[in-house]
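There's a structure below that I have some questions on.
One chain of protein is taken out of this complex; the other chains stay put.
Lettered A and B in written order, each chain numbered from 1.
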Amino acid sequence: MPVPILKQGDCLIASIQSALTDADMLDLRDELSDRVGRFRSKGVIIDVTVLDVLDSFASRTLRTISEMVRLRGAETVIVGIQPGVAFSMVQLGLSLDGVTTVLDLEEGLAHLERSRRARAALAGG
Amino acid sequence: MDDVSVTIRSDADVVAARGMGRSLAEDYGFGMTDVTMIATAISELARNILKYAHEGEIVVETVQRNSRSGVSVVARDDGPGIADVGLAMQDGFSTADSLGLGLPGTRRLMDEFEIVSSPGAGTIVTAIKWLR
Partner (left out) sequence: MAATRPRVHADGLAEAIGLGPAELAMRKRFLEFDDSDVHRLAEIYDLTQEHVDQVIEGFYDHLLSFPETAAFFRDPRLLEHVKGRQKEYFIRLTQGDYEQEYVADRLRLGSIHEKIGLPVRSFLGMYAFYLRQIAGLLLKEHSEDPDQAFETFHSLAKLLFFDIGLGVDIYIYQRERTIALQQEAIRELSTPVLTVRDRLLVLPIIGILDTSRAQQLTEGLLKSIRDSRAKVVILDVTGVPAVDSAVANHLLQTVEASRLMGAQVIVTGLSSNVAQALVTLGVDLTKLNAVGDLQGGIEFAERIMGYRVVANGDGLPEVVDAGSDPEAG
């Protein structure tokens, strides 16, 4: 089942709707990488609110997506990790180190907005 | 529903095993966080089966011992087996999401954990979580 990806300005928002198989996750990785390139997006939000499990594979893939997207000039923000999922991940030793994680979509957009302003400030000199 | 058994042959089976394990645990009275921990443990164990043995089975069932009640997850395969179980169970706390078996992490998710494995003899992992 493909994950719907919305384009909002220079951001892409991938909203996961249901449990993903490994193949689905890899497809998501490839889709996002491709679209970031095509649209020259600056930010990617992956919404995992609905996921009740984030295991080692999912965690690894999210980090991979973050790295691939960064190589193409964009920033990734994971939003919506649920309390039980956060707890389990930490027990398993999955830390998503180096990946930005925020509470929800609203925070994700706010984060990307701050990054955008920071970029503009730098560019403005 | 007292027990569920899922054959693991593809990654869709991993998702199925997790979902059924989750339902069983929820019905049995586990709180949300514990249900997630059980589902995550099932996911990791099923994933190991796929990766190393390509085929196996996950059985989730309710258990009672003395006056405690809980859920047990048994992951079974006829794969190559683990040569050094001690090594596989070593706690590399921060590196569990790299290529390892995720077994120490899975053990942390559950209350009891037992693994029987040797080269050529397959692997059986039994993990139990008790109601708190």
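The definition used in the following text is that a residue touches a chain if its C-beta (ideal position, glycine included) is under 8 Å from a C-beta of that chain, and two chains touch if they have at least 3 such contacts.
Note that the coordinates shown come from a computational prediction; the quantities given were computed from them, not determined experimentally.
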Chain not shown: contacting residue from A:S41, A:T61, A:T76 or A:Q91:
A:Q91
Listed residues A:S33, A:S66 or A:T101, member touching the removed chain:
A:T101
Touch rule applied to chain A and the missing chain gives residues 79, 81-87, 89-91, 95-96, 101-104, 107, 114, 117
Residues of chain B (touch criterion as defined above) contacting the omitted chain:
2, 28-31, 33-34, 62, 64, 66-67, 69, 131-132
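Following the convention adopted for this analysis, only the chains that are shown with their structure count from here on.
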Interchain centroid distance [CA atoms averaged], chain A/chain B, Å:
28
Using the touch rule from the top, collect the residues of chain B that touch chain A in their complex.
10-12, 14-15, 18-19, 22, 32-33, 35-37, 39-40, 43-44, 47, 92-98, 102, 104-106, 108-109
Help me check something: in the complex, which residues belonging to chain A touch chain B?
19-23, 52-57, 59-60, 63, 82-85, 87-89, 91-95
